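The complex is shown incomplete by one protein chain, all other protein chains being positioned as in the whole.
Chains: A, B, C, D, E, F, G, H, I, J and K, in written order; residue numbering restarts at 1 for each.
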């Protein structure tokens, strides 16, 4: 019998427009180099301010990805 | 004299488009069967990933609803 | 040699449309009376419900602002 | 052999006079419609302010209640 | 398009033998009266001691269950 | 359209008699110099001990106050 | 030069009447056998319910006590 | 009228076989020198790894024990 | 003089039988590709439910591994 | 009878040399414009890295300051 | 087979010069009366301010000490 094993990596996506865009930026960047992405968990919402306006949305997220099957 | 009593229920709304949509999904679902909804508190932001893209936004939230007046 | 010192203030922005709008409301309100805003950290996402729909998005955030140079 | 199972529900009691009164309001309201209440855990102390004075004490609490025996 | 909505309920399972047994007790009790159970999250591990030995394992867990489809 | 903005300030009230008194001390002190106080959140309960008795109750609380209307 | 060292012990006081009374019970019990009590920090507020009413207030608190001078 | 007072002590039990065994180790060790053990709360689950396998399960737990009756 | 440096990686082990088995699955999977595993810290216990029974135990854990000696 | 009231402000001190220096920078900056500083609580330790070395130590701290006597 | 059992005690060390000195003060004080000290965990960094300068560094730490072998 086999059991799935997952790894969690932590990324910070950024965007000039929204938290959702920053989140998808991070996920798509991870997907460009890694397979098996399964879920994400937001751990922090922050941002930068310039000239009195939000200049960057920053989302920290943990991404869970399947690493492979392990012998049960 | 009377004092209001509230109950908190915890729901998870989901959406393929955004965290805000997932949040409103959960609130509207609760409203369909329950009266007296007053406020909500977001407790978790997560999501599912398929084929390297976000396939589902998931928002856990506690919803506060007035259950009735209690004798003070 | 000098070292920067920052102050954190905590605001709650509100919006009838989205968490992002509530966030930018708070930042812009702070900018109207304060200089040197540098970053923000979201600490809480809540909202009000009326007639079974979200009537207000509320975002608590800490805003970091540079207060000045200190003698090192 | 049997094992007890408990359910936790979350309520917010309010009072114009004290946190203890708000707590007992929530417990007594739960007791009016539910049997088997066993313990409570305070999760939050908040309140409303009007005209510069505390107008309402609000206590969030989880209440544990026995739901029944389960087959061991 | 539709979006799933889930509810989280919080239970405490108990067992005289192990944390795993206490966990399954709570899940099976919930299953006896509720449909659509999907996942659980352990929130607390506690226990009772009698005569210098563990007499009861207590596991608090949140159980997520699908409540139904909502119009997207 | 306009949106309310709130500021949170953090105070510690003290009292020789009770936590409730310490809480109201902090609220009333804030009200003496600030307008628009709306709610409070207790963040810490501590105290001092002298000669084996509680000599001071100390309550840390965040007070939310409306700062003004912002252009929506 | 010398520096004070403190020890923190954790107690749970109980009372049938109020959280304040439960708190002072714990402090006075500690004072009966220990010298140098300096401060306390409340870590948990719980209670027992019997017959639909609060039968016991339980306050967990850490008590700081000076153990003695250490050589600097 | 009297009120019970409890003390919490924190122990770490270890075992080469399981978390449950590590937990009971700590409880039984406490029981060997202390009376009145009433409950425990798990605060941390950790372990040591040697040669790519778990060589030790480590469970941190707080144990609550009755210290005696206090005059109410 | 030299000082050890460690890296923490986060994995999720799964098992159909127990939390301990899920934990050892994750550790052994890490050991198959990485050297120097030293300790682990459990960060989350969750699981999946199917047909009213626990179908999968899921344990999130951080694994500490020695990366090498650094020049002191 | 009177009771002291304290305010907590949150600052971030920075230093190129150490966390202690960053901490004292923040305290001394606060002292330059504010009276009655009584204690501080460290809430976060962070820093910036440039060219593979720590270029700035950043310490977030809450500073408690006495605001004045309130009528008891 | 035997398993080690550890106890955690919580101390607060103080120093007029640094957090490190306050930490070592607490460890050395514990060592003066207790054997088997194995590790420590910092739980809080605070301090006192006098005349606008840090007058005392305060470090809360839990110290783990081996209490003895238990029969496996």
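Everything that follows uses one rule, which is that contacts are C-beta pairs under 8 Å (C-beta built on N, C-alpha and C of every residue); 3 or more make two chains touch, one makes a residue touch a chain.
Not measured: the values here are computed from a predicted model.
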Footprint left on subunit I by the chain that the document does not show: 1, 3-10, 62, 64, 67-68, 70, 72
Footprint left on subunit K by the chain that the document does not show: 19-20, 23-24, 27-28, 30-32, 37-42, 63
Interface with the undisplayed chain - residues on subunit A: 9-16, 21-22, 25-26, 28-29, 32, 60
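By definition in this document, only the chains that are shown with their structure count from here on.
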Minimal step count in the chain contact network, subunit F to subunit J: 1
Option in A-C, H-I or B-E whose residue-number contact pairs overlap F-J by over half: B-E
Computed distance of Cα centres, subunit H from subunit B, in Å: 37
Cα-centroid distance, subunit C relative to subunit D, in whole angstrom: 33
Contacts with two or more other chains, residues of subunit H listed in rising order: 9-10, 19, 28
